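All protein chains but one are shown at their positions in the complex.
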Amino acid sequence: MYSFKCDYSEGAHPRILDALFKTNLEQWDGYGEDIYCSRAAALIKENIGRDDIDVHFLVGGTQTNFTAISAFLRPHEAVISAATGHICVHETGAIEATGHKILTKSSADGKLTAELIQEVLDEHEDEHMAKPKLVYLSDSTEIGSIYLKSELEAISSICRKNQLYLYMDGARLGSALTSAENDLTLSSIAALVDAFYIGGTKNGALMGEALIICKEELKTDFRYHMKQKGGLLAKGRVLGIQFEALFQDDLYFKLAEHSNKMADILRKGILEQGYSFLTHSPSNQIFPILPNRLIEELEQKYAFYRWKPIDSFHSAIRLVTSWATEDNFVYQFLEDLKA
Amino acid sequence: MYSFKCDYSEGAHPRILDALFKTNLEQWDGYGEDIYCSRAAALIKENIGRDDIDVHFLVGGTQTNFTAISAFLRPHEAVISAATGHICVHETGAIEATGHKILTKSSADGKLTAELIQEVLDEHEDEHMAKPKLVYLSDSTEIGSIYLKSELEAISSICRKNQLYLYMDGARLGSALTSAENDLTLSSIAALVDAFYIGGTKNGALMGEALIICKEELKTDFRYHMKQKGGLLAKGRVLGIQFEALFQDDLYFKLAEHSNKMADILRKGILEQGYSFLTHSPSNQIFPILPNRLIEELEQKYAFYRWKPIDSFHSAIRLVTSWATEDNFVYQFLEDLKA
Amino acid sequence: MYSFKCDYSEGAHPRILDALFKTNLEQWDGYGEDIYCSRAAALIKENIGRDDIDVHFLVGGTQTNFTAISAFLRPHEAVISAATGHICVHETGAIEATGHKILTKSSADGKLTAELIQEVLDEHEDEHMAKPKLVYLSDSTEIGSIYLKSELEAISSICRKNQLYLYMDGARLGSALTSAENDLTLSSIAALVDAFYIGGTKNGALMGEALIICKEELKTDFRYHMKQKGGLLAKGRVLGIQFEALFQDDLYFKLAEHSNKMADILRKGILEQGYSFLTHSPSNQIFPILPNRLIEELEQKYAFYRWKPIDSFHSAIRLVTSWATEDNFVYQFLEDLKA
Partner (left out) sequence: MYSFKCDYSEGAHPRILDALFKTNLEQWDGYGEDIYCSRAAALIKENIGRDDIDVHFLVGGTQTNFTAISAFLRPHEAVISAATGHICVHETGAIEATGHKILTKSSADGKLTAELIQEVLDEHEDEHMAKPKLVYLSDSTEIGSIYLKSELEAISSICRKNQLYLYMDGARLGSALTSAENDLTLSSIAALVDAFYIGGTKNGALMGEALIICKEELKTDFRYHMKQKGGLLAKGRVLGIQFEALFQDDLYFKLAEHSNKMADILRKGILEQGYSFLTHSPSNQIFPILPNRLIEELEQKYAFYRWKPIDSFHSAIRLVTSWATEDNFVYQFLEDLKA
């Protein structure tokens, strides 16, 4: 049984494990105050080309989202998100648990637009309603789509005009930035958003997300929030070591490229066999629509999620590739699809 | 300028003021531990015909909603509501501020149904999602519709089958229960829901809502929650005195009947002049669709809300009547509509 | 049975009830947007002698405290309070329920000092601890003591030096400001603190507290917080009308003077009979130490709280006077004490 269920099925990239091994018995201060966190932050700043940003390493994506968002907002302020946003659906109400409403807009491709944001602003006019203050988006999105630079610019522009913070969930940012259709970089993102995170968990780390805070007023006291919300790892070195490894020799991007490449092969092969897709997703998640009977057969050899029934005889499934996906299984899957 | 903006534009019914006056210099213990709160609770229990319910008096509707809901739920549990629910739209995220997600369903008439509730249950399957646990509904709803007994029975049934609490916001319960189309009573409601409140603010009191807790496990320690959330009024007598007055000689229902009667006259008169309505609302809120130019003229003499643009030339407005609405203004409005 | 249990045993001062009566059938917008709230705010600003302050009317003291404090603080910030502070003891954890830790210091007289505040600052040094950000004090305190101007100046000074907000709970501010030992005014308080409230509930109103926000950065969006926390009363006029009455012809201060005068008579009479007091309290709460057997006899005719056992044979009791206390009962109490 080979799994295409997610991009965190395996452990970590060997270079990360090696780095953990080599440094294991060194003594360092806890809570991110070690040399590796410093070096990893320096590498990320170098990649972005800015020194006036804060870099924090947290353990997981949900944690990063609610820690950042609750730190940024006052109690009456709300988040704007696409209805498919990870924080709306798959985080067990974590944002609400910190006290904040999420205002959602349906969006076929999982992306927000300046127009949708304007609609939310128009609908929230006075103190009887929560006040929209932060825009949440994911790149790549929860259904595999990615933001073009022009789209992000339009969103950034409406946010700045309306004093909305713009926050990007980058759980799968590696896959987005190495997509064939992408025209963003860490640097251009940092110029357009107020905070974002670079996901490690879904791109080769054991765990870990690097939160980048660009906007000055959001930086103050952030470590207090990390500690309060359980995100200040005692052995912070474990996160620093991993991100240092990921940002040496562009490993982070190479892993994401591999992941995308595996998805490309699958996408192309499935298309060639005449199947269509639920959504356009030029990243490491694809959603082919297949006959249910075929799906049942594939389930004998492969693990993946059934995403959505399409009609009585067809369903969309989700296939996710990763830095660790082996191409022979990809080709085998396409073979088995044919059979 | 006569106002049809809401049902809390005036002070209190004179019998309430008289009762406050007469008892003013009596000394009583605070926080609802006075004779008037006891008597009011007894009158309500008598009306419902049950002694095994708890009655608490709180100050306002938003406060009652978030105090009850946050007391009833554990941190991971969520509320199911129609998208137009007062808690979703007009309470500044008060429920989320206590940590709970609201799961909404669109509904043309502002009412939930057993089917919509089932949909929410089907969509929430595991610990990555908030767990639906309480159904919130309003009678009458925010757009004036009311629940029939059969509808409430169906909802109650699905709730009990799925261990969902059923909570009814009765800010305008008086108007619902005295609607021409209504077949519910306080007693039948108490048999079908786990908790509900009888709204005083919108039916003749200076302020005050009577929360009824029917389900045993929800009763424990409720006064702690009231105190913590600011809902345990120091001079609790002020609430007790008002509700005693409201439940003597059926004053509560007579006031609501008057309110409905005023709305009936408006509705019938508007209909006779050939206008239609945004929604079917057999209670004290009506939503006629009028030409914008006519609306502008009416706005010279009457205060009301523009609810929703219908097309370039028409809008729906909201007219609300109350216990204090004077019939001469109602007839005058219809005259002016004609002109 | 005559009650000295608290200063909210009766209803409202007759001038307040009259004002409610006279204005009862006027139609006004809700939520504090009526002429009476405007007028009351204007009277308060006039008394303070400043126009650059915001005045909001809330329903109760606990509500005012947690609404203001949670609006002012970010999630990691904490409150400094005397251990006897009302928010620490008698508000069912309301501040913590909004997410904030209270850092307490024991204080024999119920008052904070600059030195105690400095101690808290010295003990909280890094992000592993909550960050002290707001100083809470009550005037008069929960045990009847009051702040002198020099004391408040010293506290204000250390707060400004350390970017701490200074917030005063004025549930019994009337009694403090009319105490024989007082040298503060609303005006001098407004110059020294960032926000405070003028208590109505405990000085002649049915309910209501007037929150004054002096510091610019704390004013933004405050009505959102009021709504979210249940403090934006629908018929806001009820609060405006009461505070207008209280601030016409200095009624507020006259009521407090009466209350203090009644306490003075009690204090002097008890002292003359040779009894001592638990604490120095030049306001409307006094804490005489009496033999338990005498207390038991007094309890036959008077209601009051046993505050604290002193030894096997003596206890401190609490006697509270109010705007409504009748002097004949005061004299009778002293007679009965003698007997």
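So that you can tell them apart, the chains are marked A, B and C in the order they are listed, and the count of residues begins at 1 in each.
Note that a contact is a pair of C-beta atoms (placed from the backbone, for glycine too) under 8 Å apart; a residue touches a chain by one contact, two chains touch by 3 or more.
Small disclaimer: the values here were computed from a predicted structure and weren't measured.
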Omitted-chain contact residue, chosen from C:89, C:108 or C:148: C:89
Full-complex contact with the absent chain, from A:12, A:168 or A:295: A:12
From B:75, B:291 or B:309, residue that would touch the chain that is not displayed: B:75
For chain C, the residues touching the chain missing from this view: 75-76, 78, 89-93, 96-102, 127-130
Contact footprint on chain B, counting only the chain that is left out: 31, 70-71, 74-76, 98-99, 127-128, 130-131, 221, 223-228, 232
Absent-chain interface as seen on chain A, which is shown: 2-3, 5-6, 8-12, 14, 17, 20-21, 23-30, 59-63, 66-67, 91-94, 97, 201-202, 206-207, 224, 227-235, 237-238, 303, 324
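Throughout what follows, only the chains that are shown with their structure count from here on.
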Between chain A and chain B, centroid-to-centroid distance (C-alpha), Å: 42
Centre-to-centre distance between chain C and chain A (centres being mean Cα positions), rounded to whole Å: 50
Contacts with 2+ other chains: residues of chain B: 91-93, 97
